[in-house]
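In this view, the complex is presented without one of its protein chains, the others remaining in place.
Coming up: subunit A.
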Amino acid sequence: MNWLGLLIIIIQSFVIALAVTTAFAYLTLFERRLLARFQNRVGPNRAGPNGFLQPVADAVKLFFKEDIVPSAADKAVYLLAPAIAVIPAIIIWAVIPFGCLNIDWNYQACFAESSSGVNNILQIADINVGVLYLLAITSIGVYGITLAGWASNNKYSMMGGIRSTAQLISYELALGTAVLAVVMTFSTLSTHELVYHQGVLWGIVPQFLAFVIFMIASTAEVVRAPFDLVEAEQELVGGYNTEYGSMKFALFFMTEYIKLIAVSAMAVTFFFGGWRFPGLEMLGAGMEELAGPVVASIAVGLASLGSFLLKLVGFLFLSVWIRASWPRIRYDRLMDLGWKWLLPLGLINLAATAVAFVLIESFVLASFMLLAFSLLSLAIAAGINRVPKPIDNVTYVSDVRSRAETGQ
């Protein structure tokens, strides 16, 4: 093992962990200000200019709150749950390429298919199963919530935990099919190569259906509105984190937002070309001619990082917008949507992707055929998706009356 390489990786990890937690703090401010705008309010604007110090004030408040462990709780699991929740949310960032800054000062390596010589300092690990790693880490993210609900020894927490498990298991499949379709399109599991292959066309064109499925399923995976039944305040007090206070609560809060940023970053990487934008390669060539390879690769690195972050902020805005626009979905509809709509649509999309790329030689033509197919199938699905009233879990007064009248 090369000790310098190890040191670089440790520094990268520290920087990303800190950056992500800072991003979380300011995402809360971003969200609160935006929500206020959507609801015709002002929002937090007292601490610092435009409320810029609000996250700091929140952090200080949470630090100094009394830390209570319920006496009936399972101590060990209760203390462990916040950590189990927050670890997957942070380690998921290891394979996401934020940009491409080649440390051998050769910007062209970023635009080469093989990811072996990239030496990209803006991505911690370029492993050949990056996409699978993302899925695996998302799938173990459920433990923190479930265990917190169980260990609190509180019926509301428990309900929140059980709801979260059911919801996450249901939507993981749909998420998997959407990601698999992207993998089939670009025939690679490495995140760097995914970004490389999107130089011709962004992933959203051939995989529009997968994009829609991914957006819905990932919103459900991070239990954001309108899928936030896990912490439905009106029904469950606060859900799985009811019994948590102080920094332990802050950790759950943090997990939720970091996961939101992470799935947005995944969406950018899979469907919006990652750090790429048209003309990036030209920028590199121009800079190299003007000021040499070092400046060129730094320019490409900064430009790609900027483009990635810009796309990311776009997705975060979308997420806040969705939260402000939609009411919470009913539980039976949540299950309905996951199992009866998203999963079949995802499977159809997989089949269509396979057929299109085998039948049609040209990638661009096949992509546009798939786009047409996606729009068509979405239109059909929206047309026939008329969910009737729930039959089983509600007893209507009229039913009881008619039963009484017929003497049953």
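Here is the rule we use: a contact is a pair of C-beta atoms (placed from the backbone, for glycine too) under 8 Å apart; a residue touches a chain by one contact, two chains touch by 3 or more; residues count from 1.
Please note the rule applied: contacts and distances are computed from a predicted model.
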| item | value |
| --- | --- |
| The complex's invisible chain, by UniProt name, from "Peptidoglycan D,D-transpeptidase MrdA", "NADH-quinone oxidoreductase subunit J", "Cysteine desulfurase" or "Polar amino acid transport system permease protein" | "NADH-quinone oxidoreductase subunit J" |
| Chain not shown: contacting residue from A:Ala36, A:Ala166, A:Leu283 or A:Ile329 | A:Ala166 |
| Absent-chain contact - pick from A:Ala23, A:Ile103, A:Ile127 or A:Leu283 | A:Ile127 |
| Chain not shown: contacting residue from A:Val42, A:Val60 or A:Ala136 | A:Ala136 |
| Contact residue for the chain not shown (choose from A:Ile124, A:Met158 or A:Leu345) | A:Met158 |
| Where the unshown chain meets subunit A, residue by residue | 1, 74, 76-77, 127-129, 132-133, 135-140, 142-143, 146-147, 149-150, 158, 161-162, 165-166, 168-169, 172, 189, 391-393, 403, 408 |
